[in-house]
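Of the protein chains in this complex, all but one are displayed in their positions.
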Amino acid sequence: MIKKLVLHPDRLFSSDENIRNVARVLYQKVKDLPIISPHGHTDPSWFSQNTAFENATELLIKPDHYVFRMLYSQGIALEDLGISTTENTEVETDSRKIWHILAKNYYLYRGTPSRMWLDTVFFEVFNFEVVLSEETADHYYDTINAALATDAFKPRALFDRFKIECLSTTESPLNDLAEHKAINDSDWNGRVISGYRPDPVVDPEYEGFVSAVKHFGEITDEDTSTFSGYLSAHRKRRTYFKAAGVTSTDHGHPTAQTAYLVKAEIEALYAIVISGKASPEQAELFRAHMLTEMAAMSIEDGLVMQIHPGVYRNHNQGVFKQFGRDKGADIPLQTSFVEQLKPLLDKYGTNPELTLILFTLDETAYSRELAPLAGHYPCLRLGPPWWFHDSPEGMRRFRQQTTETAGFYNTVGFNDDTRAFLSIPARHDVARRMDCNWLAELVCDHRLELDEAEELAVELAYTLAKKAYKL
Amino acid sequence: MIKKLVLHPDRLFSSDENIRNVARVLYQKVKDLPIISPHGHTDPSWFSQNTAFENATELLIKPDHYVFRMLYSQGIALEDLGISTTENTEVETDSRKIWHILAKNYYLYRGTPSRMWLDTVFFEVFNFEVVLSEETADHYYDTINAALATDAFKPRALFDRFKIECLSTTESPLNDLAEHKAINDSDWNGRVISGYRPDPVVDPEYEGFVSAVKHFGEITDEDTSTFSGYLSAHRKRRTYFKAAGVTSTDHGHPTAQTAYLVKAEIEALYAIVISGKASPEQAELFRAHMLTEMAAMSIEDGLVMQIHPGVYRNHNQGVFKQFGRDKGADIPLQTSFVEQLKPLLDKYGTNPELTLILFTLDETAYSRELAPLAGHYPCLRLGPPWWFHDSPEGMRRFRQQTTETAGFYNTVGFNDDTRAFLSIPARHDVARRMDCNWLAELVCDHRLELDEAEELAVELAYTLAKKAYKL
Partner (left out) sequence: MIKKLVLHPDRLFSSDENIRNVARVLYQKVKDLPIISPHGHTDPSWFSQNTAFENATELLIKPDHYVFRMLYSQGIALEDLGISTTENTEVETDSRKIWHILAKNYYLYRGTPSRMWLDTVFFEVFNFEVVLSEETADHYYDTINAALATDAFKPRALFDRFKIECLSTTESPLNDLAEHKAINDSDWNGRVISGYRPDPVVDPEYEGFVSAVKHFGEITDEDTSTFSGYLSAHRKRRTYFKAAGVTSTDHGHPTAQTAYLVKAEIEALYAIVISGKASPEQAELFRAHMLTEMAAMSIEDGLVMQIHPGVYRNHNQGVFKQFGRDKGADIPLQTSFVEQLKPLLDKYGTNPELTLILFTLDETAYSRELAPLAGHYPCLRLGPPWWFHDSPEGMRRFRQQTTETAGFYNTVGFNDDTRAFLSIPARHDVARRMDCNWLAELVCDHRLELDEAEELAVELAYTLAKKAYKL
């Protein structure tokens, strides 16, 4: 049965008429605001080269681990979805056939944010009027591919159409930011900046760490066989990134542990880690110390610091061996912040130059640790609900559990953190709707006046992100 | 004051008119579906012998630790409730007097699921029209007892009246399933199967473990003094259970820890555990290894595997000494799954023959660990909210916290896990109402279309459990 695709104008607003009416009023104030996307993982070459996207499957299935993990969880082999293997063994290459798998199993996404994002993309970007299903799979596949071949669907055109004011990608210090420079040098006005993500040269457990640190020395002309040379390499590279428009750093550690070792200790530890022989405890201690060093450098150069901790990466051994990283098998871990952040905060927590934005996948920390910390320390801000919690219920819980202790002004608005470029407006729209609905609830049980809610709606949708990330 | 007993037809539905109207429509689709009860602890002899239940107190108070724990928590002695002691010291034997204690204290259950289940039993099964209270205690006691003496209230008649399509009990491998065979051999058509629950021969800390393992060897004609003989005993007994209609196993460990030891290590460990001298760490390691072995056997024989971890059993030392196990003193513990399940998943997590259903009493794992795991691994499914969370608010939180990441199709519908036979329809009804209400919420804020919700309501109430448990 072919069903009409509907995006209801009141979607995500409460069915309670009082709340819905207020939410509508608030949403009108923010729905057309430009998008600030201060943290994500889109590919800068899309915007430097502005090549047309290949086809529906390459654009919407293969790069989106939210999408293919659900199919995999229900027994569909990653090979059948065309996910390439580390040894380049044979996988499905018929993109239309892969698209049909998604279409046939589209019911699996019921109730998930992926479903909402995809439907929004289908409706808003491609103007589909019917729901994706087996019957409509070819219609979808052909329509999307035809659209992608036109200029209006090239990356820069979509960026402009999406009203993105600033988009930040994330790069390793080893990256030369050539794509970003090409964008800057082009006649296109889109603002695409990077973020300094030093994990490959900070995490001794990162694949290729030892050689990465060597290479890090070469490109910065510093002697990274010594800790002081290594720190200088960071300083130089941060300056290089900053010169290319970067305003933030990002740190994706397994925990939020920080530390501060005295000179002799950190130098001895550094010698071990660059030998490639660090134990897991030593690796953890090195990462912990480096967060504090990064905070010191942020105070010097003004880059806003972000910590994204608490993920067990590549949990599925079989999938990791066969298909490599980022295949939907990253699983959150219990994450604590109170004792973990103390060494860094003892050293720099009262410095007015520092901004440190905290994220978590462990929602138990919201009310217990993160809101109390952010409601006290001037340097701390709470990042939006992240990853699995970038969802209506995730956003609801975030506001319910952080607002009363941290307030709104110790949060930093929304960021999408996505690789799926087309979903960016859909994701920001979900955040704007959920925040408007939350504000409407506060108005309707008289915890907030309407004019306050109107101001806050704009702050949450636009201003707070811009301020926090110095954009 | 005698009050009218009312079971409102809209109970548990939102008071929001939009949501309630949709919930009503959905509930009409599922309210009369047969009951699949794939996991519980009812007594199979009820159905093999079909003897009348004794009286209201023996049926509704003494076997129900939900009921007597609340009375105990408010200072009523277990002796006064007729709970028998391990040393057979004197306890109250006047069942009518015990029934009066419940009646007098019935207000204590306000807001609890026990209250809702009991009232449903009183209204639906016994047709009471007044609320239980001191004034109505005798009326209740006499009416219930009179009813129980009739054929219409014998176990098989109630089973049929409750429209139970399949009921699974849970037995130790040492059980010969004589009751189940008697049921099978009878002229009654009710389907009552067992579940393979090997804790008494898998958990070295279980009372009587050493002699149980010996006995396990005798009944299977295997040499359980060796680990390979012990594994063979499991294989044979699983086959025996399967032949009696069993489709699942169940494992009630203190944690979700799994492990996989090499041959020499597990043989050495086995020698220690069957000597009765295992340390707590060795006992934990043995249980952990055995979960992985059980997964291997499930791949062989197709039995669906369930893990129910994270309970501190018999926490109240005084009560345990005086009254023994299962006296309402089991308390949940923090429970993690990510690192704990990895050894098992590394070995068998991508095997398409495995189904592993996970339960928890630690709701913090829902959004952080369980939904991400089930939303990725093909073998994993999420069991319904369990035990203390088999309740309206518990069900609400389960759906709110798992749906967005795991979807609906990585869950397995409802199971009641109860010893209280009469409460089975009441419990399934609560689950059906809460799921319909949740789906109605998604329809009303436009996250789901009505026709999708109608399909899902049936899946959640009936089909998913049937499929997951291979019934």
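Note that the chains take the letters A and B in the order they are written out, and that residue 1 is the start of every chain.
Here is the rule we go by: a contact is a pair of C-beta atoms (placed from the backbone, for glycine too) under 8 Å apart; a residue touches a chain by one contact, two chains touch by 3 or more.
What you see is a predicted model, and the numbers here were worked out from it, not measured in a lab.
Novice: For the chain left out of this view, which of A:213, A:233, A:274 or A:373 touches it?
Specialist: A:373
Novice: Given the contact definition stated above, which residue among B:21, B:85 or B:364 touches the chain not shown here?
Specialist: Hidden-chain contact among the options goes to B:364.
Novice: Which of B:22, B:35, B:56 or B:70 sits in contact with the chain that's absent?
Specialist: For the chain that is not drawn, the touching residue is B:70.
Novice: Which residue among A:121, A:456 or A:471 touches the omitted chain?
Specialist: Among A:121, A:456 or A:471, only A:456 touches the chain that is not shown.
Novice: Please output the residues of chain B touching the missing chain, sorted low to high.
Specialist: Residues in contact with the chain left out: 3, 6, 8, 10-16, 69-70, 72-75, 107-113, 116, 312, 315-319, 328-334, 361-364, 388-389, 391-394.
Novice: In the whole complex, what residues of chain A lie against the chain that is missing from view?
Specialist: These residues of chain A touch the chain that is not shown: 16, 18-19, 336, 338-339, 342, 345-346, 349-350, 352, 364, 367-369, 371-378, 380, 400-401, 403-410, 441-442, 444-449, 451-452, 455-456.
The rule is short, and it goes like this: only the chains that are shown with their structure count from here on.
Novice: Just how much do you need to spin chain A so its Cα atoms sit on those of chain B, in degrees to the nearest 5?
Specialist: Answer in degrees: 120, to the nearest 5.
Novice: Could you work out how far the Cα centre of chain A sits from that of chain B, in whole Å?
Specialist: 40
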